[in-house]
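Next up is a structure, given as structure tokens.
Apart from one protein chain that is not included, each protein chain of the complex appears where it belongs.
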Amino acid sequence: MADLPRRLIAEALGTALLLAVVIGSGVMGERLAGGNAAIALLANTLATVGGLYVLIEVFGPLSGSHFNPAVSLVMVVRGVLPRSNLVPYIVVQLVGAMLGAWLVHLMFDMKVFELAAKVRSGTGQWIAEGVATFGLILVILRAPAARVAAMVAAYIGAAYWFTASTSFANPAAAFGRMFSDSFAGIAPASVPGFVVAEIAGAMMALWLHGRLEKSAVAATSSSGDPVSVNVVKEERHG
Amino acid sequence: MADLPRRLIAEALGTALLLAVVIGSGVMGERLAGGNAAIALLANTLATVGGLYVLIEVFGPLSGSHFNPAVSLVMVVRGVLPRSNLVPYIVVQLVGAMLGAWLVHLMFDMKVFELAAKVRSGTGQWIAEGVATFGLILVILRAPAARVAAMVAAYIGAAYWFTASTSFANPAAAFGRMFSDSFAGIAPASVPGFVVAEIAGAMMALWLHGRLEKSAVAATSSSGDPVSVNVVKEERHG
Amino acid sequence: MADLPRRLIAEALGTALLLAVVIGSGVMGERLAGGNAAIALLANTLATVGGLYVLIEVFGPLSGSHFNPAVSLVMVVRGVLPRSNLVPYIVVQLVGAMLGAWLVHLMFDMKVFELAAKVRSGTGQWIAEGVATFGLILVILRAPAARVAAMVAAYIGAAYWFTASTSFANPAAAFGRMFSDSFAGIAPASVPGFVVAEIAGAMMALWLHGRLEKSAVAATSSSGDPVSVNVVKEERHG
Partner (left out) sequence: MADLPRRLIAEALGTALLLAVVIGSGVMGERLAGGNAAIALLANTLATVGGLYVLIEVFGPLSGSHFNPAVSLVMVVRGVLPRSNLVPYIVVQLVGAMLGAWLVHLMFDMKVFELAAKVRSGTGQWIAEGVATFGLILVILRAPAARVAAMVAAYIGAAYWFTASTSFANPAAAFGRMFSDSFAGIAPASVPGFVVAEIAGAMMALWLHGRLEKSAVAATSSSGDPVSVNVVKEERHG
């Protein structure tokens, strides 16, 4: 990994571009879809899947491509990110997310500063955010390194549709979307509920992963190499 | 592979999340699509493809990621899954499928318990389910281990559209969808016909695979080409 | 590769399933799309891309996954397929294609035997089929073996939209689609024009590939880089 200043540039830029993709494709989708919200969300989904895959690959070797305070928190708990890096990571993710929203407004000739009016609240929405973030963290923790970008992107694409909240699954995303009164926006008053649900979902995934890992470790401890383990493990079924 | 309790957790959770993806994206698609069923099914398809790919990768090293009694049955016949595991696998798959439907209802503020009214019946539908499951099992048996998740996901994405039944191809999916009176639902009275057709399709794939395999083994022994070697390795499971 | 009878089963079954995917997803798309042909073609495209990718992977180690007389012809010219196999390959491809159409009719409760009424003719359509097949053969000849399935599927997905003929690019597909009076159908009188254009496009790709290859070989002998080596290995087939 790079030195801290450059890692923070990577996190800031990556989160800004991620929010630009999420919010910008929502604006474009809504403008062109003639009132059919499913078509707008399909466009929003495809852009997010493609953009997320690329951004994770592009910035991964520098900063780990978190773009998400819940992920950074989990990485601190797992010992992957030094504890002292947590606050700087979160700060640049939040700032980057806000700048991403503003970049969209500049491109689409909208007012740069605005706040979203769209209320996203209620038990169903909070359960959805908890489920969405639970799934995201589980995918990140269990994905082989070479496939994490593709798996996270595919997961978020599915979660845009199967969770009732369209799966923010990211406190920085909730923060950034607050600054755009468009398709992907969220009213400031709805953000705290989303963030709490997201952290709760992330913690549940951490706990479950710890439980599942134990058995995997036991099974792997005799062979060693990560790729063959799969094959070897399968052989043992026979 | 993990010990049995953890494998059962993986099968239960994986099947629950798979059904949540299938049913939830159907609910979201239908709500947003303004009456255009093709757009709803496109959304349903993309979510299922992404979700299925990720779930197979995430839980494969633990339980083999069956999420499907027809797959577990085939794996017992092939000697990959111990015969004594078959009933526990199927029980947690069915329970997980039902819980997945209920999770969707919680997220989308629907009544938790309900039964589907959508009749799916008739010769065309049964042939379709037979074809769908035949194809699924053939793909699973012939896919190289590293590509099985992507190939199964791509196959199901195609089968949602080319089979008249939108390709359940999974008795646990038929069971779980029975509990949701929404886009992806199936009336309880239609479930037995689907399950019989699915098992029949699976058995035909098993039989055909046995026939095709023989030749591959014979051919490989003289050629030694790396592609066919894969097939031979799989044979050892049997 | 397998012995001839099993290779012919693979070609017949693969072509039948390919046509079932192409025609079936067209039927489903047209039924659900409420008159919007772009949505029907999007569904048709996604199903074809997923299905083609999987079928090439599944049957490749057995028969080479041609499913296409133009491809088999090219492989004979390149020395990859024995000349004596050409007629049997083409016969089972044509029979399989027809059976694929009939399977769709059984699943969708349509009359089994019918002929398409949709005229596809004129200079623009023939140029389109020539371009479509030229591109397909160039992709097949230049793709690294490990990526050929993904590349062919992605190419056909693009060609469904950028060629005016929606890219049949396959005489067996033209033959099979003749038997279904649905979204993907083609009137029998239009088939010969398509087949001639396809063969012409394939021959142009063969010629161009020979020209491009020469330079690659010359360049590789001095550089030894692993990417070009691939090309050299393929040359040995010729």
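A, B and C are the chain letters, set down in written order, and residue numbers restart from 1 in every chain.
The working rule: a residue touches a chain if its C-beta (ideal position, glycine included) is under 8 Å from a C-beta of that chain, and two chains touch if they have at least 3 such contacts.
Here the structure is a predicted model, which is why all the values come from computation and not from measurement.
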Kindly name the visible chains that come into contact with the excluded chain.
-> A, C
Selected from C:Phe67, C:Phe108, C:Tyr155 or C:Phe194 as touching the chain missing from the view | C:Tyr155
Touching the missing chain, which residues of chain A?
-> 1-3, 6, 9-10, 17, 20-25, 28-29, 32-34, 36, 39-40, 42-44, 46-51, 53-54, 57-58, 60-62, 103-104, 106-109
Considering the entire assembly, which residues of chain C contact the chain that has been omitted?
-> 35-39, 41-42, 45-46, 49, 122-125, 127-128, 131, 135, 138-139, 142-144, 147, 151, 154-155, 157-158, 160-165, 211-212, 215-216, 218-219, 223, 227-228, 230-231
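In this section, only the chains that are shown with their structure count from here on.
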The chains touching both chain B and chain C are none
Indicate, using Cα centroids, the chain positioned nearest the centre of all protein chains shown.
-> B
Would you kindly state whether over half or under half of the residue numbers at the chain A/chain B interface are used by both copies, giving same or different?
-> different
Round to the nearest whole Å and give the separation of the Cα centres of chain A and chain B.
-> 27
When the centre of a chain is set as the mean of its C-alpha atoms, what distance in Å lies between chain A and chain C?
-> 38
What positions in chain B touch 2 or more of the other chains?
-> 36, 39, 42, 46, 49
